[in-house]
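Missing here: one protein chain of the complex. Every other protein chain is in place.
Entry: chain A
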Amino acid sequence: MSYIIDRRLNGKHKSSVNRQRFLRRYREHIRKAVEEAVNERSIKDLDRGEKITIPQKDIHEPTFGHGVGGKGSIVHPGNKEFSTGDRIPKPRGGGAGGAGNGDASNTGEGEDDFVFQISQEEFLDYVFEDLALPNLLKKELKEIKEYSLKHAGIVSDGTPSKLNIVRSMRNAYARRIVMSGGARRQLKEVEGEIERLMALDVSLRDQVRMAELEEQVALLEQKIARTPFLDTYDLRYNHHIKEPKPSSQAVMFCVMDVSGSMTQETKNIAKRFFILLYLFLRRNYEKIDVVFIRHHTSAKEVTEEEFFYSRETGGTIVSSALTLMDKIIADRYPSDAWNIYAAQASDGDNWDDDSTTCRKILEDSIVDKVQYFTYIEITPREHQSLWYSYEQVQNAHPKYFSMRHITDVGDIYPVFRDLFQRRQNESSGQ
């Protein structure tokens, strides 16, 4: 008659498909909001959910209904002073006012924008949508050094440490049933006969037969007891196979010019760019090391704090940083075990004859080792020699080296998207 059912254990995300449909439909709005958020948010909280606002008019589901105008009629409760025939002036500019078409109270809410929250995960999904790390495949296929063991079923051979007890005992049990089956059936028959004989009067019993039967029982019981409890061919072992494990660790080099010409604002732009790259890498790799290298006339590996905030002056020799980077790679991050990404930010200043050296270092030793090297030049001015040297590197190694020009904060995200845009041949794998 009445049933009470506990449904709490049922899934609670029944609406998630519909929610996804909604997000898909308003993708453009969300993307725009995400883009603005990436540019506006303070650097520290780039990594959280986002409030998305969509204008009500874009989201409204239209239906036929009555508009404002014509003759309306309505009954309200709570009369205090009105009597029949009273004429009440309409509020100015309010159109139908309180006595409109019955929905006067709702009109105030009608203009609100539709606001909802997307999670951190979804936010980053939108931030990095359609982006891909270039050359991801290289490390997965080449020079695999690491292996992991993986379950590969059950085998009848193996070392005792891999004995699968449940499976072995199950086999033994089955074997015992089969092997002793005949004996047990016979035993049952013999015992039945003994019982029949016992039921007879003592004088009528065939004593010889009785003795014979008892002997048989003893024999059969012995036979059953002789069936081994566990035999070698019952044993089963877990089987493992070695599987090559793609390297899932990456190192990210942040290289920045901290000479006197770099202002705090330029550094902030660089920092945003570095953080975007870091978040993006984190979505692809389990473990990420970040190495900060700053340089003016000489380069130094520093902590994050020092990297972004300490002030330096002096000239600029970019090659010093590249040399240091190459050294660090050689010392700590062998390129067959690590995926190496590098991002360099600078305002383009360099000692004139140093730019050629930079190109040489890049082409000779670095480009071969890295997954991807990005260079961003943050300057409102004309490009200088460094840019042109790097352009040559880009032309020679378009797959591993990219460079872009940024003038203000608003450029960061578009440039980032541009640098990591999924390439046509990338998805199919080389």
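Assume a contact is a pair of C-beta atoms (placed from the backbone, for glycine too) under 8 Å apart; a residue touches a chain by one contact, two chains touch by 3 or more; residues count from 1.
Keep this in mind: contacts and distances are computed from a predicted model.
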{"item": "Identity of the absent chain, which is to be given by its UniProt protein name, from \"Glutamate synthase family protein\", \"NADH-quinone oxidoreductase subunit L\", \"Phosphate transport system permease protein\" or \"SpoVR family protein\"", "value": "\"SpoVR family protein\""}
{"item": "Touching residue (missing chain; options A:76, A:170, A:205 or A:332)", "value": "A:76"}
{"item": "In chain A, positions touching the absent partner", "value": "1-8, 10, 12-15, 17-25, 59-80, 82-90, 95-103, 105-106, 114-117"}
